[in-house]
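Working notes, beginning with the structure itself.
The other protein chains are all here in position, but one chain of the complex has been omitted.
Moving on, here comes subunit A:
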Amino acid sequence: MDEIAPEYDVVVLGTGLTECVLSGVLSVKGKKVLHIDRNDHYGGEAASVNIEALFKKYGNYNKGEEPWKKYGRANDWNIDLVPKLLMSSGELTNILVSTDVTRYLEFKQVAGSYVQQGAGAKATVAKVPSDAGEALRSSLMGIFEKRRMKSFIEWIGTFDIANTADHKGLNISTCTMKDVYDKFGLEAGTRDFIGHAMALYQTDAYITETGRAPETIERIRLYGNSVARYGKSPYIYPLYGLGELPQGFARLSAIYGGTYMLNTNVDEILYDGKKAVGIKATMVNGHEPGKDMKFETKAGKILGDPSYFQDKVQVTGHVLKAICILNHPLAGTNDNDSCQLIIPQSQVGRKNDIYIAVVSSAHSVCPKGYYIAIVSTIAETTANHHLELAPGFERLGRIEEKFLGPPIPLYEPLENGANDNIFISKSYDATSHFETTTDDVKDIYLRAEGQPLVVEGLREGTNLVGED
């Protein structure tokens, strides 16, 4: 067995996406990284698991039964635990390209982005327009509203925060988004799908809070740019599931000298005064009990996900999530192999939107004929959580299997790491994409390294492919 070095620049705990991106970047920049996970697989909360593992995780079957057997080879399934998609012009895409991790991954477009209008029996599903032609055919707006929408979108497209002459007489930094919508005379229904299906806000708070217009405009532009990049929807998705993303960044780190240990429990964080300076850990040997490897190493700093630091994090909310196996596409989505469907909160009398993300065998996440739909929202009640997700289940039609666990707590660190030398990530939130995850990556990097993370140019000067 190889030796663990007596000291590392950085010890990283947990192999979620946030941690793996940081390991990869730090390794490329020459830092000596030790990366540990207590699980026997990569990805932590952002892993993709096979169907047998999913049944066992949720335990929704009787003892002695093996319900996964009717779903073919377990390893043909890669089911995401976190329902997210990549914005094709988003920051994660940028990091993937800048680090050349795209070498290990293949991406496909998500076929469409949809929004629900109305509720119950009267609910209809419409495609979020992806270009001018679709906007003109869209059932979402009447003819006059389409013209107002067009001028709004054109204004967004050319918006420049510095060019105040073009701000329609508004003080963009201090006005509300309501003021902006009012300026263009947009109807409530249009505001609903702009805010929830394009700017991807989950609540309506952004409308009336002052100073949020620039951010909203930026989010609408991100949506538009992402759609413009490949055409069908703003989203892309990696073949074999989101769990490939942390693995790709872990490989990047390993290629630059990072050391990886799964099945390894952290027994103790070692402190010098208030500062963390190392760890004691045990690598569990599953094949030969009693042959566990205990070790101790110094760490220049420690990074990790909230599960490794239960006493240093707080709960900020709960996400509800149900993973559903279907054998048909979603009604009203043009039989697409994948989609995102958003049910805005106003349509179903909630405060938070309900999201449905669907992927299928086209993404090598399940055998042919199956679809994996994840319904999620932010919890608003303390009981009967399945009822909160009910409007989502209505959209799915017949469901073969439903995996619904208790509400998932969202954690964030209590401190920024300056005092204890421990830099903790946030949980994967309820948003439909990874933009907040990459914000967290940048925030942790800034806190830990004392300088902003610049990924552009990372692969220049590196030689990621040997021959060509």
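Some notes on this structure:
By our rule, a contact is a pair of C-beta atoms (placed from the backbone, for glycine too) under 8 Å apart; a residue touches a chain by one contact, two chains touch by 3 or more; residues count from 1.
Methods note: contacts and distances are computed from a predicted model.
Only one of "LANO_0H19284g1_1", "Trafficking protein particle complex subunit", "Putative RAS small monomeric GTPase Rab6" or "26S proteasome complex subunit SEM1" fits the UniProt record of the hidden chain, and that name is "Putative RAS small monomeric GTPase Rab6".
The chain omitted from view is touched by exactly one of A:Gln116, A:Gln247 or A:Thr333, namely A:Gln247.
Residue A:Ile255 is the one among A:Ala119, A:Ile255, A:Leu270 or A:Leu446 that touches the chain not shown. Annotation: of A:Asn225, A:Thr282 or A:Ser307, A:Asn225 touches the absent chain (contact as defined above). When the whole complex is considered, the residue among A:Leu105, A:Ala123, A:Val277 or A:Leu404 that touches the unshown chain is A:Leu105.
Annotation for subunit A: contacts to the undisplayed chain at residues 2, 41-42, 75, 88-89, 93, 96-97, 100, 102-109, 111, 129-132, 134-135, 149, 153-154, 156-159, 220-221, 223-230, 232, 236, 240, 244, 247-248, 250-251, 254-257, 259-264, 283, 337, 362, 462-468.
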